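Below: one structure in structure tokens.
For this depiction, one protein chain was excluded, whereas all remaining protein chains were kept in their positions.
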Amino acid sequence: MALPVPTEFYVILGAILFTIGVVGVLVKRNPIVIFMCIELMLNAVNLTFIALGRHFGQVNGQMYVIFVMAVAAAEVSIGLGIIVAIFRAKETIDVDAVNLLRF
Amino acid sequence: MAQRDGTWVAMIIFPEHIGPINVVAAVPYFAVLCIIGFILTIVPGLIWIERVVMALMQDRLGPNRVGPRGLLQSIADGIKLFFKEDVEPAGVDRPIYYLSPIIAMIPALSAGATIPFGTIRVRLESGSITEVPLVAGNVNIGLIFILAMASLQVYGIVLAGWSSNNKYSLLGGLRSSAQMISYELAMSLALLTGILMSGSLNLVDIVKQQAPNLLHWNFISVKYFAVPGLAASLIYLIAMVAETNRAPFDLPEAESELIAGFHTEYSSMKFAMFFMGEYASMLVASGLATCLWFGGWYAPFRWIVWDWVPGFMWFVGKVMAIIFAYVWLRATLPRLRYDALMKLGWKRLLPAALVVLFVVAAVDTMQTPLDVERRQPVVQVHKPTQVPMLAAPQGVR
Partner (left out) sequence: MSGQIALFWLLAVVSVCSALLVVLHRNPVRSALFLVVNFFVLALLYLTLSAQFIAAVQVIVYAGAIMVLFLFTIMLLNLGAPNALTDTRSIQKPTAIVLALAFVTILTGTGMVNSGMAASHASSSTLSTGGTVQTVGLALFDANQPWLFPFEVTSVLLLIGVVGAIVMAKRRI
């Protein structure tokens, strides 16, 4: 049966959001904004999962999304903890300044 | 005889079409008007109730100059606030500064969308009579929708504190929002216990589970031997008071601490919006407590004396009783210091809520028959709402 909104629309929207997230990760220097762009990428993937799950009439898309959300929450908390720890040590959070292990 | 909503109201059976309007489809819009109208117009009344009740508890009179027994005091205050100078401090982050009161107000009002406050009976074209719940959004996820709106309320406060360019506002805003997200956890676990007892997330079904009389109400649910229900409702009520930043949990916004917390730099109508947002969230949280724990629009038992009282008046009465309890707490208990407040939320309420949840889950498991065929689902799965609501009207089963 035909869905009211074709699934391609959602998948393309997910691809566009994912790409915007990738650009953000590559271009920005503030690690918190980089983190936010990673969250944007994860959400784009969530959208694709749910759209395709509905397309095939399964609930598996939503199950993946639940686990992605849980993992993203844990990742964000630890990542921000790391950023806070770095800021306390170096007083700047420019990602280019954290370069002691560079060759 | 099926449970009725009050004798004289049950005798009013609406036809399915009044003129060109489909009554069943018009109920959500009518409910929206009722909820928004109720919240916005009852706030001056709530302010008056608070001032008078606190005053009487403190052995003084409260407002008694403006109007009979000070009834017009809130209106006078509203006019005063309207005419106050709208100060914009230097260096504020302007878009966020002006948006914060709006962001504080919107989730509080939106959460009222899924709270049912009564039923009406409609005779369908096919001849059968059905009870249509008076709710703006009869959705399958009603309860977690309210949780979602409660999560969004944090933004109004934290952005107000941030944008004010003021150390005290920032501290007050951060403390207040940290308090809110801490007590959200205990509140969610207490709500989860209520969901386990009722078997559904749809608030209409939760209320209908508590149908005939006081013994079925969730706060002393006899099926779970009364104590877990009492504990869970008590945890929810405490968390609700902390969630709405009311005394004794109002350190971040009290007048004698931190200047006035996150709304220090807000004057006139912006402050009024914060104020109204706080009362609106109080009303919504009380409405949720009434639906989930105290039987919604059902009377405690059938009695000839109050058979004429319609369901929504019972609902409003119970909400007002909880608001009275709010004011009572404010007049009675001293303020909690901030670290004591956080300790209460994390170290006392959260483990207590977990224990209650386990107990209720254990009792539920013990009462479930072992073979799967004999199990009855507590609530049948309805056809859920389709978004956008261009489809058939809901509420008709």
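As written, the chains take the letters A and B, and residue 1 is the first residue of each chain.
FYI, a contact is a pair of C-beta atoms (placed from the backbone, for glycine too) under 8 Å apart; a residue touches a chain by one contact, two chains touch by 3 or more.
Keep in mind that this is a model prediction, so the values were computed, not measured.
Residues 1-13, 15-24, 26-30, 32-33, 35-37, 39-40, 43, 46-47, 50-51, 53-57, 59-63, 65-67, 69-78, 80-85, 87-88, 93-94 are the ones on chain A that touch the missing chain.
Touching residues on chain B toward the chain that is not drawn are 93, 96, 139-141, 144-145, 147-148, 150-152, 154-155, 158-159, 162, 170, 174, 177-178, 181, 201, 381, 383-388, 390.
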